[in-house]
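Just one protein chain is left out here, and the rest sit where they should.
This part shows chain A:
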Amino acid sequence: MILELHVWGPAFSLPSIDPHCLAAIAYLQQAVPRGKWVLVATSDPALSPTNELPALRNGDIWIGGFRNIFHYLAQFSSGEWVLDAGLPDQQGADCIAFSSFVESHGQPLIDLSLYVSSQNYTTITRPIYNTIQAFPLPYLTPPSIRATAKQRTAHLGLSSLDVDTENGEGRREPSIIPESLRKPKPTVSNLLAASPETNSQIRLSALATTLFEPLQKLKGKKRYLVSDTHFSSLDCLALGYLSLILVPDLPQPWLAQTMRSNFPDLAAWTEELGESIFGGPVDVSDALLSKGKADTKPIRTSEKGKGSLPWAAPYNGGIIGVGRVFLSSIGDSIPIVGQLRRNTRMRQHGGKTPGDELQTSSSWQTLTTVGSVISAVGLVLGYMFHQGVISLPSSEESEKQGSNTADLNAFGDAGAALSIYANRMDAETQRQRAIGQQLGHGAPVAEVDVDVDVKRDLVTITEK
């Protein structure tokens, strides 16, 4: 049985646009003998059970996520295709710790540089998805990846890189704040604001340094990151992230620049290793094996020799397959439906017994039912009020007041301020009338008050 590794398609002359896919490719390239596996640039995460790529297919078994793939390979080959097997304790521990470190510090950098930064995203990253995915999908995939990337980097406070959102808000805001409360404008930073990347340059390079420095120190003079002889899973992961940091040629190259100028050793190591593992630059047509080239392909692979990757043509199920994926990704992007879909995905995979689920969800379910019943009753009541089927005793007066303030509302902010005065004046007149009544004028007053307060009239009448 030949294993199939499904990945996101190639970009920037690298075999994949996703760091985890690059890591998985490097791992299989090193651990699994040639001829036992092929590489498929599917670019369709819906294939794998965890809804993410890379995914490994062995017959009917699908394994999603790169860590699961490593585990599965170890099981499948009964401990033969494992990279981390021969490491001493301390190095094994370092391998685990630094893997988590590379992931947690590398992901935000790639998010910022490829997806959040508007200029890089619109000119480079988004067009790439057109080349690796079938027609309607590039309208959905990159924006959703960008949204997750923004969410992941929100805590860093660098959303200013995303120019699209800032333009509208930034301009309108100052005009509402009165002159006397405004802060003086920082003129120097205005000059710098030509590009948001230069504006936050210091913070960006500090962020990048936190990733590069420990890695550089860990590597030292060794050939690989943790060991001099052993190519470990950490090297795969670091290679995936570092080459996506280093290789892309972007209009805002702060990340690659920081790496090249401050950590030349690490940059050289990444380039060298990438060359030997991925076997030179990869073109989109290499990966997709476009029909025109199908006959020339075998000759080319043999020419390239050992370094090149075992690409196989992706099968995306024609129009029906693409349509299915399109619909399912639309489903994910609709607020409530998408949430439900994600929930079911977690439960399916968690493999919980249905009994467990019933207990917790039933309380929530009853709550939602009660809530919807209440809101439905409320709607019906509201409708009846509106139509005049039922009316409160004092509805006339309240309507009058309501119309008063509604007129003022049309004036916007000023109206809101004025309406307070209006209300107070209304109250005042009422009080004065009440006082007038207490003083005990005769019948004429009662006549005047008829439309204001029916009850009190009744009282005065009975008194008489």
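One rule holds for everything that comes next: a contact is a pair of C-beta atoms (placed from the backbone, for glycine too) under 8 Å apart; a residue touches a chain by one contact, two chains touch by 3 or more; residues count from 1.
What we mean here is this: contacts and distances are computed from a predicted model.
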| item | value |
| --- | --- |
| Protein name, per the UniProt record, of whichever chain is missing from view ("Ubiquitin-like-conjugating enzyme ATG10", "EF-hand domain-containing protein", "Eukaryotic translation initiation factor 3 subunit K" or "Mitochondrial outer membrane protein (Sam35)") | "Mitochondrial outer membrane protein (Sam35)" |
| Option from A:9, A:45 or A:142 whose C-beta touches the chain left out | A:45 |
| Listed residues A:38, A:218, A:247 or A:322, member touching the removed chain | A:218 |
| Full-complex contact with the absent chain, from A:210, A:261 or A:276 | A:210 |
| Contact residue for the chain not shown (choose from A:4, A:94 or A:162) | A:94 |
| Missing-partner contacts on chain A, residue numbers | 45, 50-52, 64-65, 67-68, 71, 89-90, 92-94, 96-98, 100-101, 103-105, 107, 148, 151-152, 167-168, 171-172, 175-176, 178-181, 210, 214, 217-218, 342, 345-346, 349-350, 356-357, 359-360, 363-364, 367, 412-414 |
